[in-house]
Every structure is written in structure tokens, then in C-alpha cells.
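Excluded from the complex is one protein chain; the other protein chains are retained at their positions.
For chain A:
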Amino acid sequence: MFIGLISPFLFIAHACTLEILRGVSPESIVRYQPDENGNWHCLNDPSIVIPFDRVNDNYCDCPDGSDEPGTSACSNGLFFCENVGFESHFIPSFKVDDGVCDYDVCCDGSDEAPGVCENRCVSMKAEYEKQVHEHNKKITQGVAIKQKMAEKSKSIRSDLEKAILKYNQYIASTEENIAALELVRGKMDENEEMINDNFKVIETDFEMLTKSLLGSFNQLSGYISKLELLESILKTMTEEYNHNFNDPAVKQAAQEYLNFAASFDETSDDSSDDNGTKQRIAVEKVVDAFQELLKSINEDIAKVKSEIVSLKLEQNKKEDNNTSDSSSSSIFFETWEIIVIGLKRLVDSFLGVESRIVTYEESIEPYKDIPKSEISNKEAEKQIASLSTSLEGLKSEVSKSESELKKNYGPGDILRSMPECIISKIGSYKYKLCPTSVLEQINNDGRGTKIGVFEDLIFSEETNNYQFIFKRGERCWNGPVREAVVDVVCGTKQEVLIVTEPEKCIYHLKMVSPLGCFESDLL
């Protein structure tokens, strides 16, 4: 009976307390009780005592903001949104009672006076769960792909290591073969040495010519590209300079460039102003010169040839008739073949190309053990030449593989299994992102601008994710050298999503890739 009477009072008192203590979490509610004198102490500074009715009276008394949990009076206060049915949150007091429904924190709308913001917790929770589901699905799939990528990267590395091992074995055996063949060649007759000596002179001359021609050619193409660069700079300036600057120097330069371009067009037979044409003409000139040279070298060689022939004829006379004409001519042709191989090498080295690309399969083709004592000197020479070529190929393959191994492929080598390049169209540009080499912006005409060269893939604390760093791109007109950071976000595809240029020529990209998927991000 007694209890029955009292409890309604208790209930009412309790309800009143709850109403006063807007913005207090259930855990903290015990700390919001008046003391025996009806006073209350600031939570973090009990020396400050205020009457309990000054809690939530819309006037800030406590430096820690604890006396105003349910109003916006204290700048450092926190307001508890219970968000029944969803997750509870604290919202900073400056967002309380400002007329804005901050649903991202308070889905129940309790940060505003009753009636201002409807409770959206149910629908927001459903939406949230849907998103969580999709998010987790994406992460799970992405992590699996990333796992495979990591494995693939690992196997690429081990393949490379294996290949180096194998190459080194072949190098060893090839070197053995060459050594053996050289022993045979040691018995080469004097005539052949003489012929070789003759050829050495030619070789030296040819090398010199090659060098000087190559030098001129490089110089020329250097000039051509400089000229092109200058022309394109001037052309851009003439077309795009800001008239607002109204700078006579710029105006004059633009005018003179136009005159220059016009006069160039007049003197040139080619009416097109295509730079490529100009360059082609220049290259053709070099090639012409080279052909001229080759002709004269051929004449030299013809002379040598006739010398050899006469030499051989003399020798034949001296020798007994047990060697036939055919053998004499075969000696000649064998010698000629050596000359041809040598020339081919010279020409190749002049042109800067390898006579053939030693492919992996070819290079591992085993060399058969030849009965060396039985082959002729010429045959030995031929084989040595061929083996040397292979040896060079093998060695360069080893060094390529070794440098490939050393190359930066990001943490854990992960980028080894990335696609070579990713191309995405964003706005009016295409972006070509080659993870370990270069980032380019390609305009509608297909002209690419280098935004940067791959510098590193780092784990960014700020975004808690991977970030590519591209630096040393092309310099902007009137601006800095281009550079970019690429933030990676989780996704099952590989593509560039967003490109921004917060400052002139400083780019921020966002790309999706499984690279950005982490199990720790699962919700």
C-alpha cells in the first residue's frame, strides 16, 4: 500500500530528471545528481559548484562544458543522441538547436527541439545495413583478388629468379663452348689472319665513321626536337597568351613567330606544317648520307675481295693440285661469309639495333656439343661469332631481369601483378595510369601530357590506404612541374575514378583497385 503510494511519485521524479537532462547518455546519468544541498559539481572540476537547476539552463558555467549537455551554451560540450534502433552518438554542442537536422550523427533528430526533425533511425539503419553489406562484399571480393595478385607477384619474382639462374648456367656453358672453339681457331692459317688484319683496318675506319655519323645524327635529331619544342611553345603562346597582360614584348614575340612560321611555310615545298614531315626529311637526309657511305665501304670491300681472290689464286698455284677449284672457291665463300657476319654486326651496331631479339625460348635452346677438332677454322669462327652474339643476348637478359627484380614495385612487390596501364576517360580527357612508370593525360587529339613519373607507392596514414606518388611531369606553361598523388580505394575493378587539380598542375586522382581492399575495413 505504502509502496503503491510512493512509487508513482518516484516515477514522476524520475521522469522530471530525465526531461531536465537532455543530451546526457544513460551511462552518465548517475553523474547528474544534485548533492544533499541541491548543488552540483562540474564533472572535471569539482571545485566549481553550481545549483543543480543551472544544469542545462542554457548558460555555460563549467569550463569543461559539462553543465550544459543538452544545450548549445558551452563551446566544448557534447550532446548525446540516443538514436534508438541504431547506433548512439555524441554530437558537438554547436550543432544542437541550430535548426539543422544533423542526421549523419543524430538519426533520431534529437539535436533539435521536438518537432523540428523527424526520427529517421529506422530507414537510416536499413540503408546503412544495405551499404555495409555492399561494402563488405566489395571488400571480401577485393581482398580475394588482391590475394591472387600478391601470389602472382610472388610467382613473377620467383620466375625471374629462376630465369636468372638458368641464364647464368647457359652463359657458363656458352663461354665454355667459345673457349673450346677458340682453341680450334688458334690453328687458323696465316692467310686468314692476314685477311682478318686487313678487315680490322676497315672495321676501325667503319667504326669511326659510324661513331661520327651517329653523333651527327643524334645532334641533328636533338636540334629537331628542340626546334619542335620551341615552335610548339611559341605556337601555344601565340594562340593562348592572355591578352589581359597586354605586354608588348609578348605581342611582338607572337607577331614575329607568326611571320617566322609563314616564311618557313613559303620556303618549304611541303605545304603542310606537320612537324613530323620536317623530321622525316631530316632523317632521310641522314639515311642518304649513310647509304653513300655504305657504297664507298662496299667499294673498299670489293677491293679487299679482289685482293683475297688474287691471294688465294697465288696460293693455289703454290699448292698441289689435290685441292680442287671448288674447294678454293669454297674457301673464298667461307671467308666471305665471315666478312658478311662481321659487316652485319657493324651495321647493326651502327643502327643501334640488335640483329635479332634473343627470345627466351631461343636462348635456352641448348648448344650441341660439336666435335671441335673436326671442324674447319672458318666453321669455328662462324660458331664463335654466333655464340658470342647469343652470349651478349644472355648477359643483357640477365641484367634486365636483375634490374627488374630490383625495381620498385611497391610494398610487398604488389604492383608486379598490376595491369601495365589503366586507361579511363574522365571529362574531356583520358587518363593513362601505368602503375610503375608514368601517368599521362591524353586529350581528344590523342596528344599526351606527362603528369608524372612513378616515384613510389606508399601507405598513407591520412587516408589509411595506398597512395601512388607521380613526380617530375611536364612543366606547365607559366606554372610548376606537374605532379600527382593517386589515392587508391577498394574495388574489384581497376580504374581511375576522379581527377582533380586543386592547384594548377598539382593533380589528385582517385582510383579503384583491389589494392585498396583491406580486411580490417570490414564493417
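Heads up, the rule we're going with is that a residue touches a chain if its C-beta (ideal position, glycine included) is under 8 Å from a C-beta of that chain, and two chains touch if they have at least 3 such contacts; residues count from 1.
The rule we apply is simple: contacts and distances are computed from a predicted model.
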{"item": "Chain left out of the displayed complex - its UniProt protein name, from \"DNA-directed RNA polymerase I, II, and III subunit RPABC4\", \"Trafficking protein particle complex subunit 6B\", \"Glucosidase II subunit alpha\" or \"Exostosin-1\"", "value": "\"Glucosidase II subunit alpha\""}
{"item": "Selected residue (touches chain absent from view) among A:56, A:72, A:401 or A:467", "value": "A:72"}
{"item": "Option from A:37, A:403 or A:428 whose C-beta touches the chain left out", "value": "A:428"}
{"item": "From A:45, A:151, A:503 or A:519, residue that would touch the chain that is not displayed", "value": "A:503"}
{"item": "Positions on chain A contacted by the hidden chain, ascending", "value": "57-59, 72-73, 75, 92, 94-95, 97-100, 242-247, 427-428, 478-479, 498, 500-504"}
